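Here the complex is missing one protein chain, while the rest keep their positions.
Note that the chains take the letters A and B in the order they are written out, and that residue 1 is the start of every chain.
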Amino acid sequence: MSAPASTPAPTSSHRRPHRHRSLLAALTIGATALTGACATSSGAPSAASTRALASAGPVTITLWHGLGGAAGEAFTKVVQDYNDTNTDQITVNAIYQGSYEDALAKYAAAARDGSTPDVMLTNDITTGYMHDLGQSVPAGDLAAANPGSLDLDQLQPAARNYYTVEDQLLAVPFNTSMPLLYVNTDLLSRAGVDTSTLTTMSGMDAAARRVAQALPGTKGVVQPSAGGWWFEQMTAAAGEAYCSPDNGRTGDGASSVSLTGTTQQQAFATMAGLGRDGVALQVGDDADAALNAFVSGQVAMMFNSSGAIGGLTKAGMQNYTALPLPLSGPEDSSGPLIGGGALWVSGENHSEVQQAASWNLISYLSSAPVQEQFAQASGYVPVNTQVASSSTRQAYLASNPAAAAAASELAEAPVTTATAGCLTGALPTIRKTVLADLSQALAGQGDLAAALAQAEQDATQDVVDYRAQAGK
Amino acid sequence: MTGNVPSVRPGRWTGPALAAPAVLLLLVFAYWPVLRSAWLSVHGSDLLGRPTRFVGLGNIAQLVLDGALRSVLLTTVVMAVTSTALATTAAVLAALLLRRAAQRARGVVALILSLPFAYSAAAASATFAGLLAPSSGVADRLLAAAGLTGPGWLTEPAWAVAAVAVTTAWYEFGFAFLVMLAAVGQLDPAPLEAAALDGAGEWRTNAAIILPALRSSILFVVVTQTISGLQIFTQVAVLTGGGPGSSTHTLVYELYQRAFGGGLPQYGLASALGLLLLVLVGVVSAAQLRLGRER
Partner (left out) sequence: MVRASTTSTSRALLRPRPLDSALRWTGLATLVLVVAGPVYLTVATALLSPADVAAGRLLPDPRHLTLANIRDALASIPLGRQYLTSVAVTALQATAQVVLGAMAAYALVFPAWRGRGLVFALLIGTLAIPGETTVLSNYELVTGLGLRDTVIAVALPFLAAAYPVFLLRQAFADLPREVWEAATLDGAGHLRTLTSVILPMARPQVITAALWSALAAWNGYFWPLLITDSPQNRTVQVGLSQLVASESATPGVVYAGTLLVLAPTLLLVLLGQRFLVNGLASRAS
């Protein structure tokens, strides 16, 4: 069990005892003097941040990101809007640094010579690395130091869960994607499959086999193995932790990977069985091929991220529905993992004023109207719970059922250790290792149990190597 | 002018002073890095690539033990040998064919054949990238217009390796051709005229007299191209990005990925790769000196 991220300190003034006002004032002035003396602090910001920002002149902050394509354009527009409404104080210089990988490599290089950007937008799997680098100020601390800014309770709990370690939120999720099961409604009805059975892996398995049998020449399901995301998804949907202890969220982080949990193995075995029996379409790691096969009706069901909705719309496909990830574990502790990216504020070599300005930007980017605008333009899922009550959003969801499915999946995802995902800086390496070791077995070739044991061993070695490199 | 004009004889420090800037710069940017690489290669890396604890020959052993790194070495050697063979053969052939060609045409053809020399590795790679891009590239378009489909030029491992090798060969051909052309132009005409008078055909002359005379130039071309082949990076970065999978990872590309590629920076292993490259280049250069001396 893991509690949601820490809530910011209570900001309503009625909590402050009036009779101690003078003492409090003296303490605050003292604190301001102290923090004013330490201009380049790298520890937790104090309550004077907001005041420091207010009294400072114009501030320019830099932001690095790896968003290209439609998402990149949407992001640029949102940042431009911020700059336009902030003309007398904060100016944001947002720089596209190439892919997420390129952006992170540059960030590491910048960390060496102390020239990191004020805000870093990086993807989910780098969370462990960013945390271990120790260059960033946790979002929880910033929220506490800037009362009246972003209320962390407004962030979707399942999304916050991913970026929370020991009850503290590290980074604010910005562009969030969800795993979905897309189904071709025509093909399913022709095969006599009831979509309400698709909430579980076994239901999905039965449906896929039914389609393959009833409609010869059509495959039941496709799951592109791109990136290894799906191994983690299947594990979370089985209600089990991918790495231990506690998915890496306690103590000094993960020390091993687990691929041989009972329910987890069953989920893998289901997919392998579909591959072996020719029911699952094999596309390797080519997500585009999976999409094309789904659009052309070669396969009845497709595992893909919510980001695929854009591709389906562009291809003009109408006869499909998006369903939440099928579960194989108990309903209250199993669920999907979020994907996407989050915003990190750099602390090392950045003044309190810069940190406060960065937090100001992040509050803006996480606000309901901006999240709604960005989500609609980019295809990501809004991370602010208040978006759901917007009438324009409701109208949009009414005409975009797939987006509605992704949004409700995020809102209803249980908040547990399993669904928080594995936190380790070795995650990108683990994904490659696991993919290499398991891709054949999950396509139904060879001994699955042996492949899983081998993958578990290799992935754990990756974690051990990482810990050595991180100096743990 | 003689007499009382003082001569400016070089003092003891004139020579050293004039040579110093170049020497110092090369010491700092060429020699020191070799030492530093050796140091880094026997240490581990932290999360930012800074050296940490001593690991002895661990990184260097990994070069031999890790299957992925062995195949990187194999890929590099295959590309180097293939591109060198293609470019050198074509260059020698072109120079020999042009030797007896009509004067006016020879100038034009020589100019055309030296055009690849104007291309940088990046420009040549961009050219072949546009040619071989899947479905939108010129090659696939032309094939589609003829109703055919081409192989996965850049998406199948064997074809991708071939694509990089051919791009390299094309790009290196310019240099190789210019060298061979100059060498053929500087041949001693006497033995050639004697052979012609003896009634030897063009290709007999080529084989018996010219090729042996060109030996040192051919050796030079083969060696420089092999060394360039061992250093292939740009072509991989632009054409295939190392893919598909890691089938086109060359030594230098692997070095770049390990140190700067976005995963965990592994400066120790990357340095070991750099040292391996140094050793390979040294071996090839030494072979050139040996072969060049055997006359």
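The working rule: contacts are C-beta pairs under 8 Å (C-beta built on N, C-alpha and C of every residue); 3 or more make two chains touch, one makes a residue touch a chain.
In this text, all values refer to a predicted model and were calculated from it rather than measured experimentally.
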Residue, one of B:Ala196, B:Ala213 or B:Ala287, that touches the chain absent here: B:Ala196
From B:Leu65, B:Val138, B:Ala158 or B:Leu211, residue that would touch the chain that is not displayed: B:Val138
Given B:Gly44, B:Gly242 or B:Gly274, the one touching the chain that is not displayed: B:Gly274
Listed residues B:Ala121, B:Ile210 or B:Leu264, member touching the removed chain: B:Ala121
Interface with the undisplayed chain - residues on chain B: 1, 5-10, 12, 14-19, 21-23, 25-34, 36-37, 40, 90, 93-94, 97-98, 100-101, 109, 111-131, 133, 136-138, 141-142, 144-146, 170, 173-175, 178-179, 181-183, 186, 196-199, 202, 216-217, 220-221, 227, 230-231, 233-234, 237-238, 252, 255-256, 259-260, 267, 270-271, 274-275, 277-278, 281-282, 285
Residue numbers in chain A that touch the chain omitted from display: 95, 97, 106, 109-110, 112-113, 115
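Going forward, only the chains that are shown with their structure count from here on.
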Residues on chain B engaged by chain A in the complex (per definition of touch): 44-50, 52, 260-265
In the complex with chain B, residue positions of chain A that touch it: 99-102, 104-105, 108-109, 111-112, 129, 132-133, 425-426, 428-429, 466, 468-471
